[in-house]
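One protein chain is absent from this view; the other protein chains keep their places.
The letters A, B and C name the chains in turn, as written, and every chain counts its residues from 1.
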Amino acid sequence: MISSDMIMELVRLILYVVGFLTFAALNAAYLSLMERKIPSWFQLRPGPVEVGPWGLLQPVADGLKLLSKQILTPQGADLILFKLAPVMVVVPGILCLVTIPFSNMIVARNFNLGLLMIFSFGAVGVFAILLAGWASNNKYSSIAAARVVAQNIAYEIPMLLVVISLVFVTRTFNLHTIVDQQMGGFWHWNVLNLKASIMMPVAFLIYFICMLAETNRAPFDMVEAESELIAGAFTEYSGMGFGLFFIAEYVNIIIGCCVGTILFLGGWDCPFGMLPGLHWFLIKMYALCFAVIWVRWSFPRTQFYGLLNLSWKILIPFALANLVLTAFMLKLFHHA
Amino acid sequence: MEKQVEVPPGLIHFAMLDDVLNMARANSLWPMTFGLACCAIEMMATGASRFDMARFGCEVFRPSPRQSDLMIVCGTISRKMAPAVVTLYDQMPEPKWVLAMGNCAISGGPFKFPGQYGIVEGADKLFPVDVYVPGCPPRPEALIEGILKLEEKLRGKRCFPTVEAQ
Amino acid sequence: MSTDAQSVLNETFVLNLGPQHPATHGVLRIKLTMDGEYIVDADPVIGYGHRMHEKMGENRSYAKFLPNAGRMDYVAALFNGHGYVGAIERLAGITVPERAEYIRVITSELNRLSSHLLWLGAFLVDLGGFTPLLYCFDDREQILDLLESVTGARLTFCYYRFGGVCNDIDDDFVAGSRKFIARLRSRMPMYDAFVTKNIIFRKRAEGIGPISAEQCRKYGATGPVIRGSGIAYDVRKVEPYSVYSKFNFDIPVFPECDCMARYKVRVEEMVQSMRIIEQALDSLPTGPVMAEKVPRTLKPAKGDCYFNVESARGSFGVRVVSDGSENAYRLKLRSPCFSNMSLFRECSEGMLLPDALALLGSLDLVIPDIDR
Partner (left out) sequence: MKIPALKSKFEAIAARGAPAPVAGAEATAPIPLVLDTPHANKGIDLDVTVPAERVVDAAKIMDDAKFMIEAITGVDWLAEHQLEVVYDFTHVESGERVAIRARIPRDKPELPTISHIYGGANWHERETHDFFGIIFTGHPQLIPLLLPEDAKFHPLRKDFTA
């Protein structure tokens, strides 16, 4: 009994899958180019310019080269886990994209629990890096694997606390609804929703810091601490195995920035209440991505204990305070 | 270390695909972060603002040999270091290239004398070398020219103009 | 790490850091015995860059060894040249014309600036910040342009000769040096704002890697390491060589003994170097730059002597033993990095790996200088 609805649904599904894969791959490729171009502007140099016009073919060349590289498996590595880890790190990242509303119309699946789904899939990536580090049979990778678990657990907590306090305000996990609530200009956005909690800007800052840490970006790049652990958990990966980690890193950044845009910056809403749409969403998201890259090239790496101290001694107390304050203010002023 | 796996030659060759792949490889030579001696400083200078290797897409210095395509042997290889250098070469995945930077990596340079006990007289005593860049140390321009020569070797033709000496 | 915590986790493993590792600046290898991320024992294994300089000093004539001097500590090559020619001049009793000494001081101090700039960038790379390196290299290239115009080399300078220098400096060089100093002066506040005041940098450098004054004495650590531990030992002041006694400059000393103190010493030294260069340029005498009657083949009389210069990394010493022939009988090169590095094992005990790498970076090591 194949109804036309089911066929339409199938077509829609395939279109979205193809679309998301393209989106993820293109973003990873061109963010990696931006990762090389943007710092080159900070650093008084031209950056990649010779490969294609303005260096635009650079990611293509890199991708093709990585695809055609030999894939080495180190002796003593856990074969199955070693090969599984790069896949495991990319798949949840792309799955998260399913529930993100890019505009009023463009959303693959409008779940009621979209926010929860993103955070639960986001947690899987950590295990993939843990597996990669452990399966590589390399001491540097093992240290990096141990670090990534400690780091992600430490930063998951303040991040979720911030998100919970936000959910208090929005009263839904549905990302589409969350954006809808913020429509009508930047003063309606959650980041400036001082009526709900006067600590909202702080909450956004905590979210941004946690996002940097969760995506293992500098100054919290303990996993790939280049001057300490060679290439961290990815030391033994060659060719596209490494390429997948590379893609996953940028996909995770994209998701982090998407969620930040949706939760705090009003999604596809225009700051001045005109012409809402996909373009505003992308502008906000890429602005956040730019900030991520900016931070990376401006700061040295923190120490590991500094990182944990920041989470447990500063971010978690602030996030908790924010949670309590939000709950209190909601009860007091909004009779929730 | 692990045995080097011989990469079997393809049964069928696609000329077009090979061209494209070689073009991609030539434009994405990721060198290994690997400094042996004096020349390493000039290698750093080549990556820095004035000369900027990044223009040609080869500034991605990978600290792990597994992710690098190009080994720039920049400096003297001592006999104590030689096994480690060979290991690093073996750890790099195919296809890989070696650029011998400076006289020491070419022939032992100023440290070669009768009765020497400490150095390997040239990187090509240990593994095949694709491009030799002479100098002690070579200027950054020379290293960039060496990388362009390697691109030329990969693609079979040169896509950047040569500058005639004045 | 406290002792009871160590007894609970009494499981150590050996981590081989190097010889190819991004933090070791070359071919240093450290055999680390680790307890988690804490270092129980760090045994540096050196010699991967051993290039037989001392053997070469014995089997070639004095003049033929000159290029070697620039290839030991190649980041600060002129100091090695200065130390070497100074020792031979002392042995053979050659007096150097005053203009040549002034030129030596100017070029040496420019070299010190370039070396410290390189260190500043490399130290930040060790701590995970890449961008400052590019700014430091930008400034460093200006110095290299100046030095290239007189020495003909960018890195491994071989400029000093027995009895003077091989090229006289011209007005362009003098003007260029003044212009460069003005430029670097204007950029120092930028480095201060972006590096010294950076909170992450401060957290990573302050209180990290303590080296006591007593340890410095027992291990012979010199240069910014000993001055970062509160001892004002600088060969330029304590036993002035060349014409350093004619200039007015301070020896920066910081008593905190940590990485931050060593960082501050080097930054302050850059300021002092600029002062010295300006004074030397102002009072540059005229005259020849090469002593007359220096024989083509030197044959110093039997005997030995010792000569020290303050290199960018510490006290660089040369002990020459002559048997009256045209080759040195024995040429001992005392490199500052060797002594500074030997401290590492004692100091890194119980440190975290990233902190130990910060300590390693703050020692400013040039590996072929250690291995010679």
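Simple rule for what comes next: a residue touches a chain if its C-beta (ideal position, glycine included) is under 8 Å from a C-beta of that chain, and two chains touch if they have at least 3 such contacts.
Quick caveat, the model's predicted, so the values are computed rather than measured.
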- Name every shown chain in contact with the chain that has been left out of the document. B, C
- Among C:Arg183, C:Lys197 or C:Lys218, which one is in touch with the chain left out? C:Lys218
- Item | Which residue of B:Arg25, B:Arg66, B:Lys80 or B:Arg139 touches the chain not shown here | B:Lys80
- Which residue from C:Asp145, C:Asp170 or C:Glu239 sits in contact with the chain not drawn here? C:Glu239
- Item | Those residues of chain B which, in the complete complex, touch the missing chain | 79-80, 115-118
- Interface residues of chain C toward the undisplayed chain are 46-47, 50, 52, 54-55, 58, 87, 90, 93, 215-222, 226, 231, 233, 235, 238-239, 304-308, 315, 317, 319, 321, 329-330, 332, 334, 338-339, 341-343, 346, 371-372
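As a working rule, only the chains that are shown with their structure count from here on.
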- Between chain B and chain C, what's the gap in Å when you average each chain's C-alpha atoms? 29
- Whole-Å distance, chain A centre to chain C centre, using C-alpha means? 44
- Query: From the C-alpha centre of chain A to that of chain B, how far is it in Å?
  - Reply: 36
- Which residues of chain A are in contact with two or more other chains? 43-45, 226, 230
- Which residues belonging to chain B are in contact with no fewer than two other chains? 48-50, 63
- Message: With touch defined as at the start, can you tell me which chain A residues reach chain B in the complex?
- Response: 36, 40, 43-51, 55, 57-58, 60-65, 68-72, 74-75, 226, 230-231, 234-239, 242
- Message: List the residues on chain A that touch chain C in their complex, please.
- Response: 39, 42-45, 139-140, 143, 146, 218-219, 221, 225-228, 230, 297-306
- Contacting residues of chain B [partner chain C, same complex]: 32-38, 40-42, 44-45, 48-50, 63, 65, 75-76, 78, 80-81, 84, 88, 110-111, 113, 115-119, 136-137, 139
